[in-house]
Structures are given as C-alpha cells and as structure tokens.
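Handing you this structure, nothing more for now.
The other protein chains are all here in position, but one chain of the complex has been omitted.
== subunit A ==
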Amino acid sequence: MAGKLILAGAAVVAIYLISVPLIFLLGTAFRGPADFLPFEPGSRWTLDNLWDVYLDPALYRSILPNTAIFAAGSVTITFVIAFTLAWLVERTDLPFRSAIFTAILFPLLVPTVVLAIAWTLLCAPNAGWVNVAIRGLFGVQGPGPINIFTMPGLIICQGIASTPFVFLLLCAALRTMNPSLEEASNTSGASPIVTFFKITLPVLRPGILAPLILATLLTLEQFDLPLIIGFPARVNVFTTRLFFDLNAEDQLPKYGSAAAVALLFLVIAILLLALYNYMVRRAERYVTMTGKGYRPTRLKLGRWRAPALVFVGAYLTFAAVLPALVLLWTSLTGGVTWSEATLSWTAYEKLTSDPRFWKAVVNTFIVAACSAGIATLVGALISWQILRTRFIGRNLLDFISFLSIGIPSVIAGFAVMLLYLSLPIGVYGTIWILVLAYSYRIAVTTRLSRAALMQIHAELEEASSISGAGWLDTIRRIVLPLMTPALLSSFLLLFMVGFREFTIPMMLQSDDNWVLSVVMWRLQNDRQTGEAAAVGTLIVLFVIPIIFLMRRYLLAQQNND
C-alpha cells in the first residue's frame, strides 16, 4: 500500500513538473490583452498574440533565418571538430589519448557564460588578447582584425562550446562499431580512404545522425552565447527574442507574444526529438550486427601524428587553456591593458566581502543539489514503474519523461514563470522556483536508471518477495543497493547541469535568487570585469577536480586504451 502511494506520488510529481508549466504556456499564448497577467481577472481568450507574432515580417526576416543560420553553422563546426577528435581518440594511435579525453571535457562542465565572457576578453575588437597579439605581431593599427561580435564569431564560439557533448556521443558510436567491418573492406582490396568513405561513414551514419539531431536541438535552446556575443552583434535568435520580450527596458513583459513564439519552437523541438528517437533505434539495429571476434585495431598515424596533435592542441588552447588563463589574468589585473597591468587581489577582496556573492554561492549549490535530488528520485521511481509494473499510464509516463529532453530551457523557465505568477504560493522570486524549474530534466535519470534496472533481473526482486520481504523492503534492500552507482551518476550529472545553468535563473531572476552564473553576467554587464573574471576563475577552480571525478567514475569504462 505504502508502495503504491509512493509510486503514484512520483508519477504525479513527474507529470506536474513537466506538463503543468507547459499547459500554462499553451494557455498564455491565447490570453490577452498584453497589459494584464495571463490569468489575471480582466484578461480573456484571444488570438491576437498569434496574429501579432506570426504576421510580423520581422519574424521571417530576422529571428527565423538568424536562428537557422546560427544552429546550422555551429552544429556544422561542432561536428567537424567533434568527429575528428572522437576518431583520433578512439581509432588511432594518437599519443596522450587518455589525457586528451579528460581535457576535452573541460568546456562541458564549465558554465557556458564563463566561456562566453572569457572569449569576449580574448577576441573583443579593441582590447581582446588575440587582437592585441595579432596587431603587435603584424604592426597593424586600430581595432580588430578579429571581431567576435558578429554572426561568424557567435557560430564559431557555439560550435566550440558544444563540441565535448557531441564528442562523447560520437566516441560511444565509434566504440560500438565492429572493426572487422573495416578490415573486411581492407582484405577485399579497398584502400583505407575508400574504406573510410564506403564503409566507416555509412555504417556509422545512424550513430552519427542521432547525435547530430540532438546537437541541433541543444543549439536551438542555447541562450548564453546569443546573449553575450549575439546581442552586441545585433544577432537575435529565438531564445534572446523570448528573453527580451519579457525583459524589455521600456515596456511591460509581453507574456502572450513570448508564449506564441515559444509554441513554434516547442513544436520544432518535439519534431527533432521524434527524429532523434527514430535514429537511435536505427543505430541500435546496426550495432546488433556485431558478433564475436571484437578486436579494436588502431590506425597508425605515422606522419599525420604531428598535424593531429596540432589540431587537438589548437582546440584545447581555444576551448580550455586560453579562457582559463585570460580569466585568471583579468581577475588579478582588473581587465586593463597589458602595459598598465599590476597584479593584485583587489577583485577577490571586493567579491568575498560582498554578502551577495556568498548568497549566490549558497544558492547555486542548494538549487543544483535539490533539483538533482528531486529529479533523480522521481526519475528512478518512475523508471521502476515503467519497467516493472503493468500500470496503464506507464507509456504516457515514459513519453512525458522522454519529452523533457526536448523542452528548451528558455521555454521551461518561461513556463514555470507563468505557472507561479498565476499560482499564489509564494515561490516566485525565491530559489525554490529555480529548484522546481530545474527539476523537469528527469529524462537523464530515467535513461540511466532504466539501463541499470535492465541489468537487475526481475527474478532478484521476486526472490526477495518469496523470502518474505514486502515491497518497500525489496526496494530498500535489493533494488536500491544495486542501483546506487546509476543513481549517483545521475545525481552528479544533474548536479553539474544545475551548476552550469544560466538560462533558467536569468529568466526567473530576482534580487533574492541569484546564482553564480547570473552574478558573473551582471558584474560583466556593469563593467566590473575584474570581479566577473574572479567569479569565472573560482568556478573553473571548482570544476577542475570534478572533471577528474567524472572521468574516473562516470566514464571509467571508456578508458579502453
């Protein structure tokens, strides 16, 4: 009985966290007029928002094409870099593979805001390090030659930032490929180049397309770089459009019109998600073709060794080393030019004497830990329910939890905002609204714990029942201990996702619930570059040990060299 209540509770929480905010979003798209809150007395049902948004030529002239160019461009760059890196690490005798694998994870864990601000410090047209260096080397004058505040700048930065995630997925795809397939081509008389194009790429195609679609989905929802690099460049994409609809300087938030924009992108995201699901199934069909005799042989790089190392080095320099250095330097000098720079702890002293900084630190950890805890618990319970019971609603539950991958975080943040604006329970503006908003990502847990549950044969649980244990005892003494590693992984992953989060706390920010990423952005915006860089440096210092933790425990099985 207690068991049934707990399961039902988990299902209700999951559905509530994911779908209720979306229902409010859907409703808001059809509520007006604009000077009322969507569900305030006085507002009414209307199609005005839809007409305003979808009849406005600006949507078709700037937002849609900009979003498309941004997504297509950066996904292309991500793919070229990530595939090359994954292939080098997994299939060649590249030296230092293991260390390189670890280093590539850096931009995955460091919040993108931190990288974004670091890159503006590197490539801003006037004072950016890279520009200063180039001007010094070639004796040119004036600003430039590189201007990061352009569409190409935005695309390149986003491409680099998304690389590690796609890299991990591609490594997994490459690893599941049976190397005999390529060897059979060699012994059939095909040269390595022909083999690569006729066998390797086609066999990997579904395994490559699935990450490609996921990367597109994730790029669509990117907000950090479009805000920090795209906005000064006057490049508006869908996420920033939504944000400025709600945070315009000179007018009231336009909830209805923002919701109408969000609808379109929600539909696109869900279509991409369906496509992703289809590709994953196809990839699995190809993988099951492998049999015994697995023996990965690594391609000898020979004289390509040096160029390969240069490529990896260049990526790591721009994605990890230079950002970390520029943040450290700027935090110690306050962001002045080279010649006037003196090292001092001023920025750190100012930062640590400000109670708002400490509050943000506490907020960041509370929100990341609580939301990771909620999502892990709820996700584990519903995946048990989906796999082990015959409960009628389990397919719906499965669908809704999977849906959570596809909801862009701007939309999630916005939907939660609408819900608690209308629901007077006093969480609006506190850190608890952030906890509720972050917790929708239960798909991470359901995926990991389903994989773990499938390893635990149902007979282990049945044996426990036969031995006289009730449901709760079986869960507590048999299932939980066996699932602990998967649950810990899921908690750690979600904790890092929450720690990096910038979009949702920006959407829902008030003076009380700042987190570190928001603080860093505000400092940078107020031209307190030194302090902003100090926050970034501290974040990097916190993340570095976590990278090693992750490498050791989460990705340990990938250490195959």
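Definition applied: a residue touches a chain if its C-beta (ideal position, glycine included) is under 8 Å from a C-beta of that chain, and two chains touch if they have at least 3 such contacts; residues count from 1.
The rule is simple: contacts and distances are computed from a predicted model.
K.L.:
Would you mind picking the UniProt name of the chain not drawn here, from "Cysteine desulfurase", "NADP oxidoreductase", "ABC transporter ATP-binding protein" or "Transport permease protein"?
P.N.:
"ABC transporter ATP-binding protein"
K.L.:
Thinking of the whole complex, not just what is shown, which of A:Val110, A:Ile199, A:Leu272 or A:Ala360 touches the missing chain?
P.N.:
Result: among the candidates, A:Ile199 touches the missing chain.
K.L.:
Of A:Ser185, A:Thr333 or A:Ser383, which sits in contact with the chain we cannot see?
P.N.:
Per the contact definition at the top, the residue touching the missing chain is A:Ser185.
K.L.:
Even though one chain is hidden, which residues of subunit A still touch it in the full complex?
P.N.:
178, 180-181, 183-192, 194-195, 198-199, 202-203, 205, 285-286, 289-295, 297, 561
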